[in-house]
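Some chains have been omitted; the remaining ones sit where they do in the full complex.
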Amino acid sequence: MRVDVVGITEFRLPDDVPLELDAEGPEALAEFAGRACYESWSKPNPATATNAGYLRHVIEVGHLSVLEHAQVTVYIRGISRSLTHELIRHRHFSYSQLSQRHIPEGEYVVPEPVASDPELAAQFTAATEQAHAAYEELMTQIESKLAQVDSTARRKRARQAAQTLLPGARSTDIVVSGNLRAWRQFIAVHGTDQADDEIRELAVVLLQRLREVAGNAFGDFEISTLPDGREIASSALVTEG
Amino acid sequence: MRVDVVGITEFRLPDDVPLELDAEGPEALAEFAGRACYESWSKPNPATATNAGYLRHVIEVGHLSVLEHAQVTVYIRGISRSLTHELIRHRHFSYSQLSQRHIPEGEYVVPEPVASDPELAAQFTAATEQAHAAYEELMTQIESKLAQVDSTARRKRARQAAQTLLPGARSTDIVVSGNLRAWRQFIAVHGTDQADDEIRELAVVLLQRLREVAGNAFGDFEISTLPDGREIASSALVTEG
Amino acid sequence: MRVDVVGITEFRLPDDVPLELDAEGPEALAEFAGRACYESWSKPNPATATNAGYLRHVIEVGHLSVLEHAQVTVYIRGISRSLTHELIRHRHFSYSQLSQRHIPEGEYVVPEPVASDPELAAQFTAATEQAHAAYEELMTQIESKLAQVDSTARRKRARQAAQTLLPGARSTDIVVSGNLRAWRQFIAVHGTDQADDEIRELAVVLLQRLREVAGNAFGDFEISTLPDGREIASSALVTEG
């Protein structure tokens, strides 16, 4: 699994707004939007005079709509289609996923805790190789059988149909965009010990990336390690409602 | 594939509104909402005096927000997880899908045009049976291997991981709710000859069900049969924007 | 303020699903959708064997997506445009509002606590009458001034412009559709003592109407009366996230 930040909000202060900020990018835009609601450009209160303090306050009082202005886009590679089937249920993100029509190359994600047991992992990999071979064999059959009598369109359809033989572990890539409020919600829901391993791992990695570019908006989150070695991400200030 | 309508809007006219309608349910609510925008309870114009005429006009002039008030819920059974992966990308629906934690029973959807060729179908079925057996074998290994040393939680996680061996053709059920505007959009996008066969077939079946309960809201759609026998659904009045 | 339920989900059980329910309509559909996730049609657990118990459990564990399938539409009359400006910010509802092009008849909403003080109320009403007269006078001026030289379109535009003279207290009507999850969120956010009086009152009235048609989905909400006489609606189980 590889996660790169490929898009991030750049903040531009209008030249006539008397505001000085100690942050930039997504964090700055969120603070700007919050202050615009009261034109509170001056900062008499030390507790909210820093960007970190201001966003902490925003999160504590639940004024989360200001976090919606700032957006981060990530490019996630090497996750399973089983995971993306869960991921794309979130309706506040935008997605561009590697097309099903892209020829699959036989890459599969071995999930935890199977991966950490060599014997189980070998058995898993054998199964995916078998499935991939069955897919390729069916493709060959389709080609030889339909090529003479059938249209290009029908062969194309048959190939698409054949792909449903591929396991959910099939590797895929996806571009996902979301605002800071949506990312907070995603991490809180999927970073728990109740979540499936792959999506939980994704939530933890995402939190790490998001902290690098907008740490003040995730200051209430913690990453901790369970006795069995799994990492989870959580915040006392996010609830599902 | 089986599609049942399990939820549908019931319309209740307030006792002080002087409106007479020749329709009920979703169609009546859509007309009521449209007329409420102008309190146009009387019907001087014969062209829009019927519900069919009124909704036709609404669709022609693009006043589609009135269609959002009326909702239809369907229970779709026997479709593949490959299809639901596409389906749930639509953000204007609500979904309740058969859980991944439900023990899979080895039911798979043989897609067109593989299904209509007995040899290809047999090959496809052999491959899904092989994949299912590999999944069950891995489960057995996990049980025997981890049962002595590991926690219930870890075994549960291993079982979830093993399920990613199952093909996208694996059968699933899903409850989907959407308003009439969203259903129109879905059918227009997926009812075309460019769509994958299974989702195109679903679009056609959905149109048939929706016409039974709210025909006036789909009066502009047509189902036609292509030279190769496939059915498509389309409307000249729906565009993607 | 008058609130009528004009649309509500009707539930239809598929003939081959072995489920018996002690509720109907929105509550039944929500339970059906929840049970479809595990095909748990039988009810071994007495705590969730009733619809009331089942939905209580759903709400407690936060499995709120099942509440999204059931929808309720209300027709709200006699509220101010100030209120609808707040109301329509909620993105999970669909709206059909009385058009701005509908000729205003001089009806205004006197808000609390002004309304409960006869002198303040009289002053308020005098001000709205004055504003309405100014609007009508401007309209007359526009008519006499532009009628000779200008197009119908320009006069129409001038009339629309004149309407911006009307106070936010101007009365309006609106049709609003939302699913049970969205209604719960709306009531929790606006039913508090921090909310403006008119929208708080609306939240309380909505809760009363919703309880009449889907009480089990709002069993955790309470209406209480503050020392100053205001009513508020709240639930310990709804948070904003």
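To keep things simple, chains are lettered A, B and C as they appear, and every chain counts its residues starting from 1.
Keep this in mind: a residue touches a chain if its C-beta (ideal position, glycine included) is under 8 Å from a C-beta of that chain, and two chains touch if they have at least 3 such contacts.
For clarity, every value in this text was computed on a predicted model and none was experimentally measured.
Chemist: Tell me how many copies the full complex contains, given that 3 of them appear here.
Modeler: My count for the entire complex in this file is 4 copies.
Going forward, only the chains that are shown with their structure count from here on.
Chemist: With centres defined as the mean C-alpha position, give me the chain B-chain C separation in Å.
Modeler: About 28 Å separates the centre of chain B from that of chain C.
Chemist: Where the centres are mean C-alpha positions, what is the separation of chain A from chain C, in Å?
Modeler: About 34 Å, centre to centre.
Chemist: Which of the residues in chain B come into contact with chain C in the complex?
Modeler: 4-14, 25, 29, 32-34, 36-39, 65-66, 68-71, 73, 75, 94-99, 101-102, 173-175, 177, 179
Chemist: Can you list the chain B residues touching chain A in their complex?
Modeler: 80-82, 84-85, 88-89, 91, 95, 100, 109, 111-114, 117, 119-120, 123-124, 126-128, 130-131, 134-135, 137-138, 141-142, 145, 151, 153-154, 157-158, 160-170, 196-197, 228
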